[in-house]
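A single protein chain has been omitted from the complex, and every remaining protein chain is retained in its original position.
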Amino acid sequence: MGLWLVRRVAASAAIVGAVVTLTFLLLHLAPGQPFLPGAETPIDPAVVAELRREFGLDRPLTVQYAKYLVALAHGQLGESFALHRPVAEALEDAIPNTLVLTGAALALDLLLGLVLGVYQAARARRLPDVALSAATLFVSSVPTFWLGLLLLLVFGEWLHWFPVGGVVDPVLHHSLPWAGRVADRLWHLALPACTLGAVGAAATARYQRAAVLEVIGQDYVRTARAKGLTERRVVLVHALRNALLPLVTLLGLSLPFLLTGAVLVETVFAWPGMGKLAADAIFRRDYPVVLAAAIAASVMVVAGNFVADLLYTVADPRIRVHGE
Amino acid sequence: MFGAMPTRLVLATLLCASLVACTRRPGCVGEYCGTLVFASVGEPEALLPPVAQSAVARDVSDQIFLKLADLGSTTNTIGDEDFTPLLAERWEWAGPLTLVFHLNPRARWQDGEPVTAGDVVFTYDAYNDPRVNSPFRTGVRWISAVTSRDSLTAVFRFRRRYPEMFYDAVYHMRILPGHLLRNVPRDQWQSAAFGRAPVGDGPYRFVAWKAGESLELAADSTCFLGRPHIRRLIWRFTPDLQVAVSQLIAGEADALEVLVAPEDLRRVQATPHLATYPYKGSAYGFLDFNLTAPGDSTRPHPVFGDRDVRRALTMAIDRERLAKSVLGEHAVVPPGPMSELWWIWDPSIRQLPYDTIQAARLLTARGWIDSSGDGVRERNGTELAFRLLVPTTSAVRRQYARLLQEELRRVGVDVQIDEVEFSVFSQRAQAGRFDALLQVWNTDPTPSSGIAQTWTTEGIGRSNFGRYANATFDGLVEQASSSFDRPQARRTWRSAMEVINQDAPGVFLFALENVAAVHRRVTNVTIRPDSWWALVRTWRIPPDGLIERDHVER
Partner (left out) sequence: MNLRATLALLGALALAVYVVAAARRHAARSSARRRFFRHPPAAWGIGILTFFGALAIAAPWVAPYGPSVTLEIVTLQNQAPSLLHLLGTDLYSRDVWSRLVYGSRVSLSIGALAMLVAVTVGAVVGAVAGYVRRWVDTVLMRLVDVGLAIPRIFLLLMAIALWEHLPLSLLVLLIGLTGWFGTSRLVRAEVLTLRERDFVTAARAAGAGPARIVVRHVLPNVAAPIIVSAALGIGNVMLLEAGLSFLGIGVRPPMPSWGNMIAEGAPQLTTAPWSALFPGLAIALVVMALNAVGDALRDALDPRKEAA
């Protein structure tokens, strides 16, 4: 186990290292190099000179790479052109918001998907299953931002059940007691999290339905049924426990999709997370922010996969013995 | 699972906790409460007045910084009778070219220091400094010197006599705290920390600025002008006008200065808690042609350097229908680069007509012919094509861009639209790196400073993005601005406008008739057309009209 851990951590670190190198290469080898004057970027010559000095652009590529890595190790990700502040600071403010959003979406994905999938499997091929199958097929095929717009229209505009964007109420938040503040945050989180999680939940439900149905047909379940256990106990206890396992990997794998979706959902709901930061930065040709966001996203994905693998290994004794 | 007893205990604890959580202290009550939330589409670039050009930066600065004197409700810029004293409690003319201001001894900076004439001298120096590169520099160009006679007396000396001397002395400059800005290098004023946390002398203090979210000001109870009734001002930044209107209608915002789309106005008028305030618009929008090559101002533009081509393009656009489509009933086509606010507004000024046939004929005459049959004209191998620069923050301009693209396609011009973020737009406009762009100016209340800044050779490198230069036009503007004879000035302005219309350095598309919306609970609302929220310090929310957010003290 210990060896496996070490190898896994090393592999993850290598991947992050490769991503960093990739961003470095893109930055320095792409046409229209952003730090040179004459490019289509909104910087005045003084800042350009400083950037050239800071990034050592007149030195050979390897030296630049070394400086880049050193700066990265110190947490210096450069200065944002548009926001006039260090990128690391902007990311610091943005990442927690994205984590909250993706966390809530994952929770929704897991719970709703599980419940729906099991319910569908229990009522296989009857009317509720058929209807839900069609519904999950639809929701898992819908563009996330379109769903977000729809939810915003119906629940934000028409029904006024939820606010139209933002993380907290800019006016009242500070004056609320802690319970009120939590409620305010949850109220603002509801629609974006539902949007982001809905598509995943639909996909999970479809997967879970198939997985549970497959497990139900297997030997040990037939044995349990033969022993006289109720259908509910059969499904819930036995089949579920074994169908749960792939769910962990599924969730780990869905992290990249969640982050991709986060960019769009955050834009629709004006949620100040990493995705919106990157989307805004694209407009402004604010390269340092885009690249730093990409690195941050990769780190999150790698970390998520690592945790998922760990959980899987812990949960499934069949795998624990062998290394990767 | 749990036993009965502990369940009741748990429930009771939850109930108590929620009661405690839900009861709130009453907060602020009385005359001096209130939180006003402005729905704002743009975010200020900085809050340092000389470098901040955007309307929202001006709105915020209006509350934090004071001028020497302010325009009255008549917006008359000639002479000094219609101005109200602010930092200067009185003034007199010590000669035909000398103006003396006596500062109010009770005026204080928000850090406690008194406002002195030294600050006025410092401010003039900063506004005039090429390193600061203030867009307002042209406004003070006729002031030759500002000196201080003593700590409360500032003396302005002018280069020549003209009707709006007083206006130029007081309107463009917001007085800055010399003691806080003296040590900031002038060329770094654009990104100075002061611009993100300013200290002023006005009725409101800066509290907090959460980038991308909101900006908060709090009333300064010790302000010598009187304590503002509304305790807090919050600007909420929204990605676009639609969201701002939605927030307004939902009650999450209290005020919006311009309701542009006719649909928005209808929705707002149907909302019971909102009141609408129409006022003369100070904005006009136009399509600006870059007369020089993008990125190289020494060469003429391959397409727009040709006057006849510009005239043809102007004649190919049906400005009336475009304005009706985009803005409904609340806009008119201006007879030149002017807003409704200006006294020189005259619909009978001669303009180029809408005539697609003549436009096509003119283009063919200049050698632009569609020889390849693909619908786009060419000449010597180059296509009659250009890129139109539009900021993403303006829904109106984006809509205009699409419609213009279609209008011009019908006469064989290929237009590509570049939608860029607002800061990129400003940078490229200033640097001349564009073919054509759609710009909207919120004009000063008088044509003299505005026109000079945007359409004369003086404005090149500043607000004259297209680098239009016509000596005749410059001369006429000069003459009109300095004439003391009103009817004669009007005639000269008219001639100037006709010259610029014939030269067609841009297509003047719309002049807004504005409608603002403010929550009904706010009373004593006055909106000045040239600076919408300038009089917020006089607004009131009566104690019986306070809603939930008004009670917040912060």
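A and B are the chain letters, set down in written order, and residue numbers restart from 1 in every chain.
Rule of thumb we're sticking to: a contact is a pair of C-beta atoms (placed from the backbone, for glycine too) under 8 Å apart; a residue touches a chain by one contact, two chains touch by 3 or more.
In this text, all values refer to a predicted model and were calculated from it rather than measured experimentally.
Contact with the undisplayed chain is limited, among A:Y65, A:W187, A:F257 or A:Y312, to A:F257.
The missing chain, though absent from the display, is touched by one residue of A:A90, A:L112 or A:V290; that residue is A:V290. Considering the whole complex, the residue from A:A71, A:L137 or A:V307 that touches the absent chain is A:L137.
Which of A:V115, A:L149, A:A183 or A:L310 touches the hidden chain is settled by the complete complex: it is A:L149. Summarising the interface, chain A meets the missing chain with residues 11, 14-16, 18-19, 22-23, 26-27, 30-32, 34, 40, 133-134, 137-138, 140-146, 149-150, 152-153, 157, 209-210, 213-214, 217, 255-257, 259-260, 263-264, 267, 278-279, 281-283, 285, 287, 290-291, 293-294, 297-298, 301-302, 305. Residues 240-242, 246, 263, 267, 321-322, 324-325, 392, 395, 399, 402-403, 405-406, 409, 416-417, 419 are the ones on chain B that touch the missing chain.
To be clear about the criterion, only the chains that are shown with their structure count from here on.
Rounded to a whole number, the gap between the C-alpha centres of chain A and chain B is 40 angstrom. Contact residues on chain A toward chain B in their complex (touch as defined above): 38, 40, 42, 44, 46, 82-85, 156-157, 160, 163-167, 169-172, 174-180, 267, 270, 272, 280, 283-285.
Looking at the complex, you find that chain B touches chain A at residues 17-18, 20-22, 24, 27, 35, 37, 187, 190-191, 196, 210-214, 216, 234, 236, 238-239, 243, 246-247, 250, 252, 295, 392, 420-421, 423-424, 427-428, 433, 548-549, 552-554.
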